[in-house]
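A single protein chain has been omitted; all remaining protein chains appear in their positions.
Chain nomenclature is as follows: A and B, assigned in order of appearance, with residue numbering initiated at 1 for each chain independently.
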Amino acid sequence: MHVGLQHYLAVSMILFCLGLLGVILRRNLLVMYMSLELMLNAANLALVSFSRFNNKLDGQVLVFFIITVAAAEVAVGLALIVALFRKRQSAHVEDLTSMKL
Amino acid sequence: MEAINNWISCGGVEDVLFYVFAALTLLCGILVIANPFSRNPVTSAMFLVLTIISMSGLFVLLHAFFLGIVQIIVYAGAVMVLFLFVIMLLDLKEELRRKIKMFGLVAGLISVGTVASIFLKSLASVKTDAAPPALEGDTYALGKLLFTQYTLPFEIVSVLLLVAMIGVILLSKKKLE
Partner (left out) sequence: MKYENLPWLILFLPLLSAAVITLFTLRSKTVSSLISIGAVVAGFVLTLLFITANGFHFSGETSTNWLSIGGLQVDFGLKLDALSMMMLLVVTGVGGLIHIYSYGYMHEDESMARFFACLSLFTFSMLGIVLANNFLMMFIFWELVGVSSYLLIGFWFEKPSAGDAAKKAFITNRLGDFGFLLGILMVWGLLGSLSFSTLQSALAANPALLGASATLAGLLIFCGAMGKSAQFPLHVWLPDAMEGPTPVSALIHAATMVAAGVYMLCRSLFLFNAESLHVISYIGGFTALLAALMAVQQNDIKRIIAYSTLSQLGYMVMTVGLHGPTPAMFHLTTHAFFKALLFLAAGSVIIGMHHEQDIWQMGNLRKKMPVTFLTFTIGTLALCGVPPFSGFYSKDAILAQALAQKSYLLFGVGVFVAALTAFYTFRLFFVVFCGQEKSKAAAHAHESPLVITLPLIALAVFSFAGGFIGITNNYGSQLAHEYELLSVWQQAIEPLSNKLAMFCGLGAVVIGFLLARSLYRSAASDPLPAKLGGLATAMKNKFYFDEFYEATFIRAHDWIAAAADWIDRWILEGAIIGAIRGGTDLSGRALRLVQTGNLQTYAFLFVLGVALLLYLVLGK
């Protein structure tokens, strides 16, 4: 059987679920962040394969934008983590519960 | 010999390469979130770099050459360096192995289960005998599209980058006034 759209989408799906697991299970902020990146990449993979198999370039353009936004997001997010760490001396989610009522 | 040629000409190499890269991607992905040997975030980051690189292999297989390169330059190059830089800056010690909470486990399994089931359902509806891959990831065409039809989003994204830059500068100041 030839490799087709389904195979790529399956990879993308598994990768997405891995990222989701990471976000929910890991309690180190930085690792959670990396898991988020995994999820973004999974989405990118799905978009590129759609683009390829549907003969349209727009998906790739979207991926291009996603990469840009992800870069911006990482910069801001990491800056936030650094600021948080400076204040709390911890990068652990369970130590950051001041949102609790 | 002829069998091999035949195999190559009908795309057999690409199929093998797909399986290699896909396996590599998923394996490294697992190691990013759960590494049985090390709890150090640096290890996670390194495996994320590997994931990204193998993913760019998948991009190349999909003939998205430009994105493959961008993936390596931006993600593996810039973003991951940023990650590592922050990890070093924070001087995170080897993380203590905390007990995984029951709630977290259940929550994770439920959410992954629901999402995965929906994905599987929609995956099943994808036609297997789809048209053969036709698109060539032409960098020239991509650039043209980006600067004609997508000019406005492109400009907006550039402003977003500027905003992010300013935001980061503000955030990393010692005292916010």
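Convention: a contact is a pair of C-beta atoms (placed from the backbone, for glycine too) under 8 Å apart; a residue touches a chain by one contact, two chains touch by 3 or more.
Model, not experiment: these values are computed from the prediction.
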item: Options B:Ala107, B:Val126 or B:Ile166, residue touching the unrepresented chain; value: B:Ala107
item: Full-complex contact with the absent chain, from A:Val11, A:Ile24 or A:Val63; value: A:Ile24
item: Absent-chain interface as seen on subunit A, which is shown; value: 20, 23-25, 27, 32, 93-94, 96-101
item: On subunit B, residues whose C-beta touches the chain left out of the figure; value: 104, 107-108, 110-111, 114-115, 118, 121-122
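Methods note: only the chains that are shown with their structure count from here on.
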item: Interchain centroid distance [CA atoms averaged], subunit A/subunit B, Å; value: 7
item: In the complex with subunit A, residue positions of subunit B that touch it; value: 11, 14-15, 18-19, 22, 25-26, 29-30, 32-34, 41, 44-45, 48, 51-52, 55, 58-59, 62-64, 66-67, 70-71, 74-75, 78-79, 82-83, 86-87, 89-90, 92, 95, 98, 100, 104-105, 107-108, 111-112, 115-116, 119-120, 123, 126, 128, 130-131, 133-135, 137-138, 141-142, 145-146, 150, 153-154, 157, 160-161, 163-165, 167-168, 171-172
item: Subunit B partner contacts - residues on subunit A that touch it in the complex; value: 2-11, 13-22, 24-28, 30-31, 33-35, 37-38, 41, 44-45, 48-49, 51-58, 60-61, 63-65, 67-76, 78-83, 85, 91
